[in-house]
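Here the complex is missing a single protein chain, while all its other protein chains stay put.
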Amino acid sequence: MARKWGMVVDLDRCTGCEACVVACRAENNVPTVGEDQAARGRAIHWIRVERYWEGEFPDVRLKFRPILCQQCDSAPCEPTCPTYASHHTSEGLNAQIYNRCIGTRYCANACPYSVRFFNFYNPVWDKPFHLQLNPDVSVREVGVMEKCTFCVQRIQAAEIQADAEKRGLKDGEFNPACVQTCPPKAMVFGDLNDPESEVARLARSNRATKLLGELGTKPNVTYFEAESWEE
Amino acid sequence: MSEKTIAQINEDLLRPVLQTTRRFWIAMLFLGSIVAAAVGAFLYQVWNGIGVWGINRPVFWAFDITNFVFWIGISHAGTLISAILRIANATWRRPVTRCAEVITVFALMIGGIFPIIHLGRPWLFFWMVPYPSERQIWPQLRSPLAWDFFAIGTYLSGSLIFLSYPMIPDLALVRDKVTGWRKKLYTVLALGWRGTPKQWHRLETGMHIMAVVIIPVAVSVHTIVSWDFAMAPVPMWHSTIFGPYFVAGAIFSGIAGLIIAMAFLRKVLGLEEYLLPIHFDYLGKLLLMMCLIWAYFVFSERLTVWYGNESAEMAVFWSTQRGAFAPMFWTMVFCNFIIPFPLLAIKRIRNTITGVVIASWAIVVGMWLERFLIIVPSLSHKYLPYAFGSYRPTWVEITILVGSNAAMGLLYILFSKFVPIIAIWELKVGSHKPVFVRKQVTVIRESGGTDPIAAEPGLLTTDI
Amino acid sequence: MERRNFLKVAAITGATTALDHCGHPDHQLIRFIPEEDLTPGVAEWKPSVCTMCPAGCGLLVRVMEGDAEVVRNGQVGLMRMGLAKKLEGNPNHPINQGKLCPRGQAGLQVTYHPDRLAHPLKRSGPRGSGQFQEISWGEAITQLVGRLAPLRSANQSASLAFVTKPIRGRRRDLMEQFLKAFGAPPGISFEAFDEAVLRRANQLSFGRPQMPTLDLARTNYIIVFGADFLGTWNSPVAQSVGYGVMRQGRAGSRGKFVMVEPRMSQTGANADEWVPARMGAEGVLALGLAHVILNQKLRPAGDMSRAGSLIKGWGEGLPEYTPQAVESRTGIPAATVTRLAREMASHAPAMAIIGGPPLAQTNGLASALAVNALTALLGSVEKPGGLLFTPLLSSSPIAEEGSRASLASFAQIQTLLEKAPGIQALLLCDANPVFSCPRSAGVREALEKIPFIASFGNFIDETSVLADLILPDHSSLESWQDNVPESGAPEGVVSLAPPALHPLHTTRAMPDVLLEVAHQLGGPMATALPFKTLEDMLRTTYGGLGGGKKHDPKEDAAAWDKIKADGGWWSAQVQPSAPLLNPVSHPPIAMTEPEFDGAEVDFPLHFLPCASQMLLDGSLAHLPWLQETPDPVSTVMWGTWVEINPKTAGQKGIKQGDVVEVKSQHGSLRAPALISPGIGPGTVAMPVGQGHEHFGRYASGRGANPLAILAPMIEPETGALAWAATRVKISRVGEGRLALFAGGLRAHPQDEGQR
Partner (left out) sequence: MHIRYRWVYVLLALGILAGALVTPIIYWAEQGAANAAQYPTAPVFTSAHRSLADAIRDFFGLHPTPVQPIAYTHKVHLANGMDCTNCHANVESGPVAGIPSIKLCMMCHQAVATDKPEIKKMAALSARGEDIQWQRVYDYSPTAHVQFNHAPHVRAKVECATCHGDMRQRTVAVRTVNMDMGFCVNCHKLKKVSVECIICHF
């Protein structure tokens, strides 16, 4: 059976440290836009840690929730794209094909999670920062939509390696950058179609919830809500 | 009108075509520069990237799509109205039809450009067109944007035929009046119209068929435009009311646009005897009806959202009722209802052209705001409050908006320069008995002219 | 705007190159013959050590071949060389176990920073003007030697001073040996957020002058006083890993985490219970808890160690710390105090931790001792699920450091300043006291008086801009690294790694420069430092580790190679050793009220500078990745902010984003306001990190530096800067702008009233 990549995020473990955010930037050639553009709402973070306040001082709470592309099975962004730049892959990924993107930005409007980011200008790196750019990931240009890919470059590398060694993929053999770096191990990534995989096991847990599941987007990212302490 | 002789009619209606005034050139100069500025702004945007606009995340659409919907809306005046009136055989329509149909064609052209202007990479717009390529990919036909492409394409070509078909006799008329290069030009444009009974017959039937065909197309176009929004799960977009709501809004703004255009022509081209208060009165009534329908739609839309009290939608709702967008919202209500309703409802005011025109101006402004208020508040308040945003336009967007209006004026004036803006032959047909079509046949054979009543009756008998 | 210009520059200068495998390199440049032969397009993972903070996490560096613009003997050209593409945690490393914090992830940018110093510089303009001119290494070293030699001959060698960022490892030893041999006083290890108070307290309470290691993975209950242990404090990655286990890693037993702090931090946001105690009253709360436990006999009194004996009235059961008394002094309801005490007593293993703001008070040490006593009372010192202390290898510099720990770096800097007139030469290594000390301390003015300053740092900052000579170090990925972590793992650890990359610029490793200088100075210096390079030194120190007892060279060589391959050495054999001998005896301490600078009438608000999750103490402000990563709590990018409670803001008519002036007795600053429900009406907080004058293009002239306006209040016994003991007043100045990443504040917009 074809693979179906998915993720589980345990909000009870997440500390909101944002290591995932920087790791993603480093891995995926996500450009920095500078203060002016950032203030205009053009900062690009494929994964972000949302924070929501509850109550008022002193009985105040703060909740974190890392949000990346949910790789929906019925993704609103996909049918909206007139050129197939955004479409579903056989491995359940929500592909964004940069070279096919003409920049209608319709997908970003349709995405309820607001995880699609647009290149309003050509990205720039002051030399020699560009020496760090990951050659396995393309550098996007102006007018192109971009988003979390579940680190598809790592998926493909692992698959090619496995084929070369004439074997299947092992669970946890590789991880997206965010999962790899997460200090409290709040994220788990893997193949949902492999019932043995950890992510599949967790996704079956009774703690499993989907973000905005009521919209029927069928996300492949599962959240475990934070729990409260009882004696 | 019947007391006006054919010669006078020709004289009055062909004047703008035959002689060029200074005013014309000044208008061209003025509008031309504005349009040029808008084109410059667009090139500037292409060179630097669409970041020169005020759009951002999450407000990825703003002025661009607002203008698109607005102009498509305006386009609904002409063809739809004149088609309906034709079928209804409302004779008062005759002076109105052409200037209405012209609006449709130009508004569609302008509106249709915006989806291209608004692309992040406009130079790749042709990927929306289904054509075979070595890539072996076709457009995504599930995408409302692809539907737009086809819908607008159909409507535009339909309207073009609908407009140009009844132009033929008048072009022929001009052909016979002018000399030199323009003679050549109009000879081509007139498509060899000689006014034979066959030709007249075909013209009539053609017009009837087109009139029937164009109405469902017109309705479908704006429904599909509304689906650009209704198909996306965005708070207050994802609504079943949008189809009829948009169509109503479109006709509403369309008629307003038409009235403004007519008032303009009446003054500038001195057509006081042709575009009579009665026309404004009738159109005003139509406008009044649309005004009520529009108000009804807005009310029911707001009511259901408010009553539904769904968290995400309420965020949008309140942002328009009391929040950042409230001033715009209430201005819209003012422009689209509070002002026009009394002006149009009170007969005495409706009969003064001024009253109707004021109402129309208010409505045009109000309807642009309505489009904006459908798009921006929803985008800036999507499901996850963390991703809420706001929007402020830049000079580029404003220039392009102004430019699109200037382009409308420019094209309209140019058109009235080349074609009689009022269908002369229809007027004449309107002012004589239906039998004359038969008579005229011989006349034409005789004199070779196309003017139905050129020769004196005496000749008729002798020649048959 | 910015990017449009870049674009224009790019379009006009044609400065575009493309990734080597999908584009064309700049043609006009010549190519140098590559030094190494890597497989193009294939990644190699090389071990290294993270130097973004002193925690000593192990790294794996993803090295791939690429074309770099380099200068070789004065000529610019393209060189095919190994380039670092990504940093990841070393999965076998006992401290970070394959994980990294955001700052560690951004470490890459240090190596490839456009403002990194590429070659030695000597000052060409007036001091502090930032005008330097390029010189050769030969010249640079001759100059340094030329300055140092006379000092020794004129036996003024005591007039050489050395200020460095905290380094735990052989580099540090090398400096010390250099200074000793030179005859100069020991170097000053300067840290902005000084942990001296805690080290001191741990030395007194537990006989261990070092930061604690938290066994979170096995604890059932942890109450934290101020320590931002999931963000920036101590060894955050190790602690986060443990925290994950405490939350969901153990079937059926989810530990409770209580946070006591005046302003909600990223760490506090994760607490099950958040207790905003009055600033400086944390110790009182701790003793209140102890009072309940003692008097209700919730714990066997036998666990009362000497940690308790350091607290006045402990023997009598802390009569002054009844819950009611505590309520009046801390603002925490008596009922809460009692409940918390019961909970922690009945959920062993439980521990209490203190760090950050509570220690930055005039009564910091007392608070620390109080919390230590509580932990001791809970019986979780050097026990599973409690406080552990990473065993210090005999070869570790920390033991030595520990004995000095009693003196805080601020105190050391101040003594330096007092001696400043007498000091002839100052060596700097990435320490930035000018930025990190209150302006009132007059660091800059004092340093300007020193005739000769040399800096080894590889960036120009507020301190090194004063230097006469700059000898830029390699980046941490380009040179040998070692670190003997002070905390973070229960077993003994040495993080050590060879260079992962060839140097990009014409820089040199600071230890190697010191060694060369020593040799050129000759005489006792040369003999005291026999090594040729840092590598020699590391090998002689650690080469034996893991080798056989009887140091057979072959075995050692193999062991050495293994250490280099593993990125260090660690062993469970090194168990937590018994408390150090000769425990420092100390009279019992009374929990005094904290003193604050500024009368409450004129300066009504407490001022709380807090470590920034991204920029730490400002030493990382030059990295655009961190600048553009939103702060987890405020979601501000590229700037500073003043965090104000809605009530306070309302009274002053301050709205989100308005520029406010924050005024203390010692200065004032301006920054945009951030209205936040996470801070009390009596306090305003500001993140440390921005407000640099000189620190590369991304940090310079951005935001404001809260440390600058602090009063020189100190914790008397250690002399540590009490950076949370200043009072301020605020006033609205005008409109401003904040680059916020977040739109809404709350999950349900209605909570904020109709928008």
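For clarity, chains are labelled A, B and C in written order, and residue numbers in each chain start from 1.
The rule is short, and it goes like this: a contact is a pair of C-beta atoms (placed from the backbone, for glycine too) under 8 Å apart; a residue touches a chain by one contact, two chains touch by 3 or more.
Bear in mind that the values here come from a model prediction, so they are computed numbers and not experimental data.
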| item | value |
| --- | --- |
| Chains on display which the left-out chain touches in the complete complex | A, B, C |
| Per the touch definition above, residue among A:Asn122, A:Gln180, A:Ser197 or A:Thr217 touching the missing chain | A:Asn122 |
| Sole contact to the chain not displayed, among A:Thr149, A:Thr181, A:Ser197 or A:Thr217 | A:Thr149 |
| Options C:Arg31, C:Lys562, C:Lys655 or C:Arg737, residue touching the unrepresented chain | C:Arg31 |
| Per the touch definition above, residue among A:Val139, A:Cys182 or A:Ala226 touching the missing chain | A:Val139 |
| Footprint left on chain A by the chain that the document does not show | 84, 87, 89-90, 93, 95, 97-100, 122-127, 129-130, 133, 136-142, 149, 152-153, 156, 160, 163-164 |
| Chain B residues that touch the omitted chain in the full complex | 20, 22, 25-26, 28-30, 32-37, 39-41, 43-44, 123, 133-136, 395-396, 399 |
| In chain C, positions touching the absent partner | 1-2, 4-11, 13-19, 21-24, 27, 30-34, 37, 39-42, 72, 77, 80, 114, 697, 700 |
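Please note the rule applied: only the chains that are shown with their structure count from here on.
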| item | value |
| --- | --- |
| Between chain B and chain C, centroid-to-centroid distance (C-alpha), Å | 67 |
| Between chain B and chain A, distance of the C-alpha-averaged centres to the nearest whole Å | 45 |
| Touching two or more other chains - residue numbers and ranges from chain C | 3-4, 7, 742, 745-747 |
| Junction residues of chain A, two or more chains touched | 37, 48, 50-52, 121-122 |
| Contact footprint of chain A on chain C as seen in their complex | 1-4, 6-7, 10, 15, 17, 19-22, 41, 64, 66, 68-69, 83-89, 96, 98-106, 108-109, 112-114, 230-231, 236-237, 240-241, 243-244, 247-249, 254-257, 264, 266-270, 272-274, 276, 343, 346-347, 504, 613-614, 624-630, 632-633, 635, 637-639, 645-646, 677-681, 697, 702, 737-742, 745-747 |
| Touch list for chain B against partner chain C, complex | 48-49, 51-52, 58, 311, 314-315, 318-319, 321-324, 380-381, 385-390 |
| Touch list for chain C against partner chain B, complex | 3-4, 7, 742-750, 754-755 |
